[in-house]
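Only one protein chain is missing; all other protein chains are in place.
Chains here go by letter, A, B and C, matching the order in which they are written, and residues are numbered from 1 within each.
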Amino acid sequence: MAELTYRDAVARGIAQEMTRDESVIMLGEDIAGAGGVFKTTVGLLDQFGPRRVRDTPISEQAILGAAMGAAMTGLRPIAEVMFSDFFAVCWDIVANQIAKARYMTAGQVDLPLVIRSANGGGSRFGAQHSQSVENWAMSIPGLKVVAPSTPEDVVALLAAAVRDPDPVLFFEHKSLYASKGEVPDGELVGELGQAAVRLQGNDVTIVALAAMVPRALEAASQLAGRGVHATVIDLRSLVPLDVTTVAESVTATGHLVTVEENPRLCGWGAEVVSIVAEECFYDLDGPIVRVTTPHVPLPSADALEDLAMPSAERIVAEVLRALG
Amino acid sequence: MAELTYRDAVARGIAQEMTRDESVIMLGEDIAGAGGVFKTTVGLLDQFGPRRVRDTPISEQAILGAAMGAAMTGLRPIAEVMFSDFFAVCWDIVANQIAKARYMTAGQVDLPLVIRSANGGGSRFGAQHSQSVENWAMSIPGLKVVAPSTPEDVVALLAAAVRDPDPVLFFEHKSLYASKGEVPDGELVGELGQAAVRLQGNDVTIVALAAMVPRALEAASQLAGRGVHATVIDLRSLVPLDVTTVAESVTATGHLVTVEENPRLCGWGAEVVSIVAEECFYDLDGPIVRVTTPHVPLPSADALEDLAMPSAERIVAEVLRALG
Amino acid sequence: MTEPPDIDQRLTMFELMTDMRLFEKRAYDLFLQGLVKGTSHLSLGQEAIAAAFGAAMSENDWTFATYRGHAHTLARRVPMGPVMAELLGRDNGLMRGKGGSMHLTSVPHHMMGSYAIVGAHLPIAVGAALSASYRSSGQVAVCFFGDGTTNIGAFHEALNLAAVWQLPVVFVCENNLYMEYTAIGSVTAVARPAADRAGSYGLEPVVVDGNDADAVYAVAVAAMSRARAGDGPSLIEAVTYRHGGHSRADPGKYRPDDEVAAWLERDPIVSYRARLIAEGVDVALIEQIEAEAKAAVDAAVAEATAGAEPSADLLEMHVFADGGSSWRN
Partner (left out) sequence: MTEPPDIDQRLTMFELMTDMRLFEKRAYDLFLQGLVKGTSHLSLGQEAIAAAFGAAMSENDWTFATYRGHAHTLARRVPMGPVMAELLGRDNGLMRGKGGSMHLTSVPHHMMGSYAIVGAHLPIAVGAALSASYRSSGQVAVCFFGDGTTNIGAFHEALNLAAVWQLPVVFVCENNLYMEYTAIGSVTAVARPAADRAGSYGLEPVVVDGNDADAVYAVAVAAMSRARAGDGPSLIEAVTYRHGGHSRADPGKYRPDDEVAAWLERDPIVSYRARLIAEGVDVALIEQIEAEAKAAVDAAVAEATAGAEPSADLLEMHVFADGGSSWRN
C-alpha cells in the first residue's frame, strides 16, 4: 500500500500494462519527452523507449486515426487527447469511425484501444479548456466511457480499459490530478461497469462522477449534520452503466439526486434520471433533481467558475429541495 | 396557399430571406451549381448569383469557420453541412467556437448564422450518413436547435432562424424531404421555441420531433382505435425548448412518452423526461417512457433500419406499457 | 523506372478489371430493379487503378477504400457473392447487411474497410502502417481516395504524420476531376490536387495516367517497394474519370458532353484489351476471362438474391466485442 497522486496513478497504470503486453503503445502530444503537459506520463519514455511512447504533431485526427488503424491491425494503442475539449477537432474519428467500425462490419473489426483525456473544470482555463464532455461520449453507441475519482481507480480502471477488447474513452479529471489516495501494491485490474457505493445512507441517493464525487461526499457529511443520511454512489463508468446499484439504492431511499459537471442539457444525469423515472417510478417518493453546471460555457474568472460548477453547498440545498 | 414539398420549402424559405436581406449569403458543398445533393437549394444560384451562393471545397471546418468569421463581421451566412453526421469533422467550430464566442467575450461578438443539415435515418445510407444528431447540438450551451416536421414550418422556422441574432442549427430530416404540405402564400416568419400541439387527447402526452411526428400521429390514431387518446406535441425546436406546452399537457394527462430518433443514451428525450420528472412529478400517474433508437449505430439493410427506428407500432406498444 | 508487368500480372489486371466492370454493371441493373438499396458509388471507368494495385499488392498488404469501394474490394479477391448480397442488404452479405455498399470490409482479405466520411481513412491507414512498422511485418497499407479529399483536414494530418514517422503507407488519389457534382478545379488552389501538395510532406509528386493499368502498376510497384524498404510513404495522383454519375441517384449531367465522350474513348478496359491482343495475347484467352467474369457475376447475383433478409437479432449484435450491444447491467 502506498500513497499516490491521481496524476502518478496514470503512469503507474500504463506502466503496469506496457510491461505486461508488448502490443501496448502510446501516442499523443508532448507525452514522451515532456512526460505530458499534466505530468501524467513521466518516466514512460525512459522505461519503454521511443518506439512505444511517441510524441506526435498537433494533429488530433491523425493521432486517433492512427490509434484506430493500429488497433485494427494487432496493437493496443493508448492515445492521449490533451484536453477533452479537443475531442471536438477529432470527433469524426471517435464517433463515426472508432465507435461504428465493429458494428458496420458485423464484428470483423477489433478495436482494443484507449483514449485518455484530461476532462473537467476548476482550473480557470476558460471555456475551451474546461469542459466535461463525458456525455458526448456516452451519447455515441459503441464507446465505453470511464471516469475515475480516486488514484486506486485510476490504476485499476486504466488497466481494465487497456485489457478491454473495445474502445474506451478514459476521462481523467484535471482538478483531481493533485489529489492523493492509497493504492494497493502489486498488479491492479479493475472491472468496467461497477459503481462504488462510497457512503451508505437511507434518506436519499446521490449519484456522482469524477470530481463531483468528493463534492457529493462533502455535501453528504454536511447533510448528516442536519440529520439527512445520503447514499453516495460513484458511477466510475458511464458505459457500461451500473444501473443495478443505482436502482437498488433508489428503491431503498425513494429519492434521487444526480450531481454532474456537464452543462444542463442532455448530460449523463438526464440519462440516469430517465432510467429511474421509468424503472423505479413506483419507488420514488419525490421529484428527481439534477445538480449540474448551468447551460453556459465555463467562465474563466475564479469567482465565476466556482459559481458555475456544482458545489457541496449547492448539492446540500438541492438535496433538501428534493426531499421537500 | 400552395402545396409544397419539404424539400422545396427549404429553397423558398432561403429565397424569402435572401431577397429581403443582402447580408444573407450561402456556402456549402454542391449547393450552388448542383442545387444541393438533396435538391434543396435549386434555383438559388440563378436567382442570387455566385457571390451570394457559393460552392466550397470539401472542407467543413473551413465552411463553418468562414460562416462564423463572416457572421462576426456583418454578414448573415447560411452554411450547409451536407449530412449531419459530418458535424463530427467540424464540431470544434460549432461547439467550441461558434457556441462560446459571445459568452467568452462578454457579449462583444454577434453570430447571426444558420447551419442547415440533412439529419436522420430511413434512407438506407448506413451508420455514417443516417444519424440524428440534434442531441449533440442541444448539449452544447450557446446553440439554438430547430428541427421542423412540415413544409410550412420549414419556411417559417428557417426565416426565423435567419433573422435570429444567435447561431441556429437547423436540422432538415432526410426522410421528410419528399413529404408535402400546404404552405400559406406570402412572407412567412415563425417563432423559435414554440411547440405545436398536433393532436389533443386526455390520456397520454406524446412528445416527438421531425420525422417522429408523423409516426407519433400514426400511433395516436391507432391508439384512438383502442380507446386511448393521446396529445401529440411537435417540439419543433429543442433550444429554446417549450417546456410550458409539455408541462401543461402532462399535468392534464398524467403520462409522458417521448419519441426520438436519437440512439438511447443522452438524447433529447432524456432531457425532456428529466425536466418532467422534476417539475411535474406530482402530476405523473405512471412511469415515463422513452421510445428511441436502440443504442446501436444504424444498420444499412432496410429490414434492419426499419427495426431500429421507432415505428408507429412500437410507439403504440410503449404507450400502452406506460399506461400500465 | 520499373520493368513493365509480366504477362501473368497483365492478365490478372485484365481479369480484375473485367470482374469489376461486369459486377458493377450488374449491380446497377439490380438497382434499377429496386433490389440494391440505399446509395452506391460505382468505379466504372476507374477500374485500372484498383486492378493495378490489386496486382501489385501482396496478400498481407492492407486496403483502405472509400464508399466508392466495390472495385477495391474485388481487387482483394473478396468473393463476389457476399459483396453483391451486401448491396442487396441480405443476411449472407459481406457484413450481413449492416454496412451496405459504402462500407465494404473483409478483414480476412485484408480489405480493411470502405469509409464514407471524406478523409477519415487516411489517418486510419497511417495507423495500420504504424502497426506494420512496429511489428516489422513488412506489410504496406494502401489508401485510396478521391481528388476532393485532398482539401479536407484529415488528408493533411495523415500525410504529415506518415512522412514524419516514415511509415509504409501508399496514398492513392484517384483524381476523377469531380467531387460529387462540382469540378475539383473550381475549389482547389492548385492544378493537381494531390501531386501539387506532395512537397508539403517532403514527398515527390507522382502523377500517372489512371486509365492505363500498366502505368499504374509501375508506380504502384515502386511505391510499394519504397514502403517496404522503410523509405516511407508515397502520394500518387492517378488521373481518371468516372463514366457515370457520383452515386446511383446522379445522372452526371453537370459534365460537358465532349469531356464525357473523350473519356469514354479512353475506357481503361477496352484499350487494355486491345493492347493485350495487339501484343499477342490469344483472343480466346481474353474471351475466356470475360466469360468467367460473367459467370461469376451470374453466380453472385444468384447467391445474393437467394439470401434471406437479415434476421432481427442482428440489430443489437456487434456493437461490442462480446457480440452484443448491452451498455448496462
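The rule we apply is simple: a contact is a pair of C-beta atoms (placed from the backbone, for glycine too) under 8 Å apart; a residue touches a chain by one contact, two chains touch by 3 or more.
No experiment lies behind these values; they were computed from the predicted model shown.
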Chains in view that touch the one left out, judged over the entire complex: A, B, C
Sole residue of B:Asp30, B:Asp166 or B:Asp203 that reaches the chain not shown, by the stated touch rule: B:Asp166
Touch with the omitted chain, as defined above, among B:Gly13, B:Pro57 or B:Pro287: B:Pro57
Contact with the hidden chain (one of C:Asp19, C:Glu47 or C:Glu157): C:Glu157
Among B:Met82, B:Val146 or B:Leu241, the residue in touch with the chain that has been omitted: B:Leu241
Residue numbers in chain B that touch the chain omitted from display: 25, 51, 54, 56-57, 59-75, 77, 92-93, 96-97, 101-110, 112, 141-142, 144, 164-166, 193, 239-244, 275
Contacts of chain C with the absent chain, listed as residue ranges: 151-157, 159-160, 163-164, 186-190, 196-197, 199-203
Absent-chain interface as seen on chain A, which is shown: 29-30, 33-34, 37, 55-61, 85-86, 88-89, 123-129, 264-265, 294-297, 299-304, 307-308
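One rule holds in what follows: only the chains that are shown with their structure count from here on.
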Distance between chain centroids, defined by C-alpha means - chain A, chain C (Å): 39
CA centroid of chain B to CA centroid of chain C, Å: 35
For chain A, residues contacting two or more additional chains: 92, 96, 103-104, 141-142, 239
Numbers and ranges of chain C residues touching at least 2 other chains: 98-99, 103, 115, 117, 120, 153-154, 314, 319, 325, 327
